[in-house]
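Some notes on the structure that comes next.
Note that one protein chain is taken out, while the other chains of the complex remain in position.
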Amino acid sequence: MTPEEITKMLRQVRRGRLSIEEAVDRLRNLPYEDLGYAKIDHHRTLRQGFPEVIFARGKSPEQVEGVVRRMLRREHNILVTRGDKPLFERIRRLDGRAEFHPLSGAIAIRRDKKVRGKGIVLVISAGTSDIPVAEEALVTAETMGNRVQSIFDVGVAGIHRLLGQSRHLRRARVIIAVAGMEGALPSVVAGMVAVPVVAVPTSVGYGASFKGIAGLLGMLNSCASNVAVVNIDNGFGAGYLASVINRL
Amino acid sequence: MTPEEITKMLRQVRRGRLSIEEAVDRLRNLPYEDLGYAKIDHHRTLRQGFPEVIFARGKSPEQVEGVVRRMLRREHNILVTRGDKPLFERIRRLDGRAEFHPLSGAIAIRRDKKVRGKGIVLVISAGTSDIPVAEEALVTAETMGNRVQSIFDVGVAGIHRLLGQSRHLRRARVIIAVAGMEGALPSVVAGMVAVPVVAVPTSVGYGASFKGIAGLLGMLNSCASNVAVVNIDNGFGAGYLASVINRL
Amino acid sequence: MTPEEITKMLRQVRRGRLSIEEAVDRLRNLPYEDLGYAKIDHHRTLRQGFPEVIFARGKSPEQVEGVVRRMLRREHNILVTRGDKPLFERIRRLDGRAEFHPLSGAIAIRRDKKVRGKGIVLVISAGTSDIPVAEEALVTAETMGNRVQSIFDVGVAGIHRLLGQSRHLRRARVIIAVAGMEGALPSVVAGMVAVPVVAVPTSVGYGASFKGIAGLLGMLNSCASNVAVVNIDNGFGAGYLASVINRL
Amino acid sequence: MTPEEITKMLRQVRRGRLSIEEAVDRLRNLPYEDLGYAKIDHHRTLRQGFPEVIFARGKSPEQVEGVVRRMLRREHNILVTRGDKPLFERIRRLDGRAEFHPLSGAIAIRRDKKVRGKGIVLVISAGTSDIPVAEEALVTAETMGNRVQSIFDVGVAGIHRLLGQSRHLRRARVIIAVAGMEGALPSVVAGMVAVPVVAVPTSVGYGASFKGIAGLLGMLNSCASNVAVVNIDNGFGAGYLASVINRL
Amino acid sequence: MTPEEITKMLRQVRRGRLSIEEAVDRLRNLPYEDLGYAKIDHHRTLRQGFPEVIFARGKSPEQVEGVVRRMLRREHNILVTRGDKPLFERIRRLDGRAEFHPLSGAIAIRRDKKVRGKGIVLVISAGTSDIPVAEEALVTAETMGNRVQSIFDVGVAGIHRLLGQSRHLRRARVIIAVAGMEGALPSVVAGMVAVPVVAVPTSVGYGASFKGIAGLLGMLNSCASNVAVVNIDNGFGAGYLASVINRL
Amino acid sequence: MTPEEITKMLRQVRRGRLSIEEAVDRLRNLPYEDLGYAKIDHHRTLRQGFPEVIFARGKSPEQVEGVVRRMLRREHNILVTRGDKPLFERIRRLDGRAEFHPLSGAIAIRRDKKVRGKGIVLVISAGTSDIPVAEEALVTAETMGNRVQSIFDVGVAGIHRLLGQSRHLRRARVIIAVAGMEGALPSVVAGMVAVPVVAVPTSVGYGASFKGIAGLLGMLNSCASNVAVVNIDNGFGAGYLASVINRL
Amino acid sequence: MTPEEITKMLRQVRRGRLSIEEAVDRLRNLPYEDLGYAKIDHHRTLRQGFPEVIFARGKSPEQVEGVVRRMLRREHNILVTRGDKPLFERIRRLDGRAEFHPLSGAIAIRRDKKVRGKGIVLVISAGTSDIPVAEEALVTAETMGNRVQSIFDVGVAGIHRLLGQSRHLRRARVIIAVAGMEGALPSVVAGMVAVPVVAVPTSVGYGASFKGIAGLLGMLNSCASNVAVVNIDNGFGAGYLASVINRL
Partner (left out) sequence: MTPEEITKMLRQVRRGRLSIEEAVDRLRNLPYEDLGYAKIDHHRTLRQGFPEVIFARGKSPEQVEGVVRRMLRREHNILVTRGDKPLFERIRRLDGRAEFHPLSGAIAIRRDKKVRGKGIVLVISAGTSDIPVAEEALVTAETMGNRVQSIFDVGVAGIHRLLGQSRHLRRARVIIAVAGMEGALPSVVAGMVAVPVVAVPTSVGYGASFKGIAGLLGMLNSCASNVAVVNIDNGFGAGYLASVINRL
């Protein structure tokens, strides 16, 4: 249930076109719906404009399916992250519009394709190995109603590759910069633009990259100040944050 | 030199009201000005809409004064962070409009008080000891042309204090949530609103807070996704990022 | 052998109904029983009111079975943690009352179902993925003679879900709060009640959660002071500690 | 305002001995009182049976005094932790009953000396250098209405010193075990008793003690399960938790 | 070649019973023998009284076999650590006296069973899961010519089990104390005896044990001073060090 | 395209032997070639004298093959690191000169075997288990046009083995010292020579080696100052750096 | 009271030369003497052959003096570590034989200079800055009745300086190797001798030495196995451990 739908319903109540009992019934499960192992926060669509996203890891396929099934009754777009092929098959049986993004494991059901973000969300990544995380960010931003664009493999050790993209950088309203290893990409990108840059460290690298800590620390200490950091490999969080900013 | 001033000057050139020599002269030092120990990036105002900010720590008072002196010739608003009383006295002699914020050590010269941000930037902090960092965020956002508001001492262990502020939370366009110790405030706040929350961990705490690491990790792992994290104690960075978002 | 049984036996000795030799024999193995690879601390039931619990990981199935076999001769309730299906089958052959809890791997033999705890032990968890650890806490508390209750999936980013449970929170005598990611749940819960809250960080999360360190640090730095922390994923320890408190 | 006072007041309202206006007035500031830099949570006495405790570090003397002054109007016992001599002088001027504990820096005003805890809270510490943290725990527990007892300098490398105290250990209802260096004291103590042991690691030690991390990890990994851990040097937290348990 | 054999050979040279050419030939490969992938340090037997020990992990079975084959020509006792069943089969084909210790993966060929250590090396371990590491220490000490003894499962949370072994503790000349989790065993043991205690932390534990770091730090910070620490899980190193001490 | 080839081509243009159109065509893709998932930096050969090296981990075999196929059109020597047998088979089908180095997983195509380095690059390693990393360094240096030499298994605990190699050490122009565990080899080697020593920590070891951190820290704190450190297990980086130095 | 004195006294009792009452009186305070803030473990001399050592840091001068005063009545040699000049003056007033070692802050009272150790304890250190820790080890070993010797400034980057000392190394019965920075000295030394080497990492260094962690890890991962590690800067512990070994 989107805020618009709530507003519409309340108008019907005021005009007497909808009985109070019926309205109460529709709103009853709003705060959350309790499946025992999960409490679905339907209210979030109202509060934040987008429903809960299902993080598949650590949940059984049955649990994920149960949650999706309930959400399909009330929400338009649904996003499952860190899934796999079998989980996707299971979900596609619930709704044939489900799409699978194999690099990131994201499963998206987009029933409402209206663009709500005001500008372009650009996802830029440093290396080929960072693409799975970048893809998660892309799918998230797209499912949440944004126009998206991507540029891959523009690490800072070949700075001319990055400079060659400056036109694209300047056209974006929010930029998501994904990088493993030393994670210097967001600093350089943020210095070239006047918009917020969401920095995503990835666990790509070895040895003293410590599964993304090196990049995370680099981004937190960025000498550019229009940089917002999210958790290691958290492509979803970056896409979500960018969407929230892009709706302002 | 703001983008508007550049545009205006270029129009004068086009209309023949300004000689090309004169325009070249005005633009000459734009890329950066070299003081030997510092290269002032005047171009930044053009690129990002706000001049470089001077981080006083690790610089001698003479160096800070030298940079401020040069910047006063070209920029309207100037911000020095992590300064102290003597440094402030030195800078006030350069411009009497300088103001000192003793808790955070911020020194601001606001010659241009025009509001450029589109909404309210709200700074909310968890404990009394977090106020210095919150103040740095406030001063930064204000100097960068935003309407600001603040709520202090609303930690999550007394959740009713936070719930009592929900009206204020919902009116903000960007929220900066400052918290030490376990750093749970941003998660709870972000769950209550639909706007981006900039999370600032502080080094307040003792023992296993590890000078802010506990809070930093908490914020990076927030179960709310509209949370953007900046470095520990980085009130300035939060204020800057919020300003960039608020101008969109 | 429970303290009551010891008392009873000693009374029989005093009244001459039991020979000293016989009593000595019964007490002989009390301090501990030596299996070579393990020294079963039967004395613990006397000292602490509950027998040793068997941590299955790092022990061979034969070793676990050997210990259970000996304990069945003297103890009423037996708990094996971090076991699996085959181990359960092996133990059920020793005593058909054995029950298996597949999410946590706990195997419990409850021959004595008397309630000894004075109030309710409530287990509350933040996310669906935290349920295995919560289950271990529940099974432990129940096997140790407590009335238990559980609430799952009430993370702090949807604070209204938690507030909706405040009636249950206030009825508990001890609360176990289980949470991964940023681990903020115990702080918020502890601020709402006047009883001790046992906080259990879980290794649920990714990236900078560092397998539970983020949550652990958050809980150690809780701004609420009625919080007792146990090790990461240590549902058993939480259940045990809660039981000891609930018997006071 | 204690729960008893609230109950009494509400009875007076029911019996008509107190006007509703007067009662409303008395309750008005209950949720919290806003000093700008602090929001005093008077409601906490109702919720948890003890008022907020003031952590002096990171607050100016004026701020601490301001909070104490307001609390004195409504609360009976007041505790300030991590203070110093000058702060104590300032507070003694507000209430002559203030007492200073120089090792820990605790300042306590005990106007209500009624014992509310049901048993003895025993504080035991491993080395002479751990006494300041132990003192903080003692003062906290005493100010919160408990009978307290202490045993100092009984580290595990001279196990006979500890065994010689077993009578005292067994008489306590809650034990607080304070230890620096390897922090093994709580494990040994907890193995000897059937009550909860609150373990406090201290930052005493050098080199690889890492300011208390060694002890903290030791306690979190205790092979005894009736151990509840609090933050490094957090004597106050231990005293508070022990008090909450001792009131059950 | 042992120091005694060298001495004997040199005496033969002096007495003219061995030609210088022959002696040179025998000594030629002494410093080390080069297999390309390994340089066998035969000189070590001379310098330290025991030949190199082969750490199997990270070496191919062919490499281990190659080294063993060469060593069998010159050394009496050979020890391979962290091997497995197939490797053992391969080595037994080289010398039928090879013995396999499956818990630790140690493979020992003892052709010289003479006792060289002056007293008993006692290996004591805290939990059943620590036995593999304890076994590695036992096999090493035995292969190096020591009388050995072992006591398993005497953790400090049941201190009476440990006290019951004090007679054995006092009879040892060197003690190896193996413990996971909080690693408190060496401190307590060392306080009970006047001989050196070699402390071995194990990676047994979970959560905040951090694969042995908790125990390692505990041992390094032991409040007993007759404690020598070796690396996590380094049963071999402990056995070796104990042997060197026991030969003094 | 090597710098020499560029020079030659430009000379042909000057002399009219090559049309400008043809030259433009040849240079067109120089900056980089975009495969979508990768942007091949052909310009690097010009800038640095060696083409990009392909890190196979985290890329699909198809992606690696795609990059190699494009590079084969323009570059002479190609290096793929951290590959495996199947990837090698795939690449050999593109060019039969491909060679596989199974310990390190390096795949090299050397079509230009001209020696460009001025002296010998010597790779020395501490233990047999360090050989895979040493091999990666060797293959890299060789593929980049250096004469190479290697010495394995000369750890510092048998210092005479190392001293016996001093002649080889002194003949090298650059030395790569590879070591796991405590990583002391580079310090000792660097003290014996007057040339730069590239230190490579390996993840060989266990327990408190923390997958190479111990060695890395040791090397960063070397008491010899002619030591340059690269990332853990980064044999490739060491070989590359040594090649760059050896070309000076 | 030394074991010899106890034996002598018991003989007097057996021969009737000492009344049982008198003997009881002498033994009465043996287990420990309670000063409130400290429990002096006089029994330790009996158990371990050397009395408790007083770690001055974290204790008030009055506390240290109180403990020394009591110990002087019963013990022969007394050692205070990490003291300073004023504390020394205070202690010299109690016994004029007190000696101060200013680099380490050790204060020793040696009333019994009998040599009890069987061989030489050699203290060897890597750099000039490591001397304070080395001095603490020297004073401890000497006060505990050992012949000691020292060699300073023989770091591994100038290996010939170390090799020049091999004669001294081979004459020692126990070696204490003290080193900061990368801490490689113990590995090289241990490879040259057949006796135990006690390794002491120091906090000397900067940057990634992390106050001694680099050296500590290096020593724990030593490729030589006759190495026993103690805590960072723990010269006292090394001297104590060496003394215990040297008495065997």
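Assorted remarks:
Lettered A, B, C, D, E, F and G in written order, each chain numbered from 1.
Keep in mind that, in the parts below, contacts are C-beta pairs under 8 Å (C-beta built on N, C-alpha and C of every residue); 3 or more make two chains touch, one makes a residue touch a chain.
Keep in mind the model is a prediction, meaning the values are calculated, not measured.
Note that the absent chain touches A, B, F, G when the full complex is taken as a whole. Set against the missing chain, the residues F:53, F:126 or F:159 yield one that touches it, F:53. When you scan A:132, A:196 or A:218 for touch with the missing chain, the hit is A:218. Within the set A:107, A:126 or A:228, the residue that contacts the chain not displayed is A:126.
Residues of subunit F in touch with the missing chain: 47-49, 53, 118-119, 173, 191-196, 198, 216, 220-221, 225-232, 236-237, 240-241, 244-245, 247-248. Counting the whole complex, the residues of subunit A in touch with the unshown chain are 126-127, 155-159, 163, 181-184, 187-188, 190-192, 205, 207-210, 213-215, 217-224. By the touch criterion stated above, the residues of subunit G touching the omitted chain are 127-129, 131, 152-154, 158, 160-161, 164, 204, 206-209.
Please note the rule applied: only the chains that are shown with their structure count from here on.
Under the contact definition stated at the top, the chains bordering both subunit B and subunit D are C. The pair with more inter-chain C-beta contacts, choosing from C-D and F-G, is F-G. Summary of the copy comparison: rotating subunit A onto subunit F for the best CA superposition needs 90 degrees, to the nearest 5.
The geometric centre of subunit B is 55 Å away from that of subunit G, both derived from CA atoms.
Subunit D and subunit F, compared by their mean Cα positions, are separated by 61 Å. Multi-chain contact residues of subunit C (touching two or more other chains): 127, 158, 191-192, 207-209, 213, 216, 220-221, 231-232.
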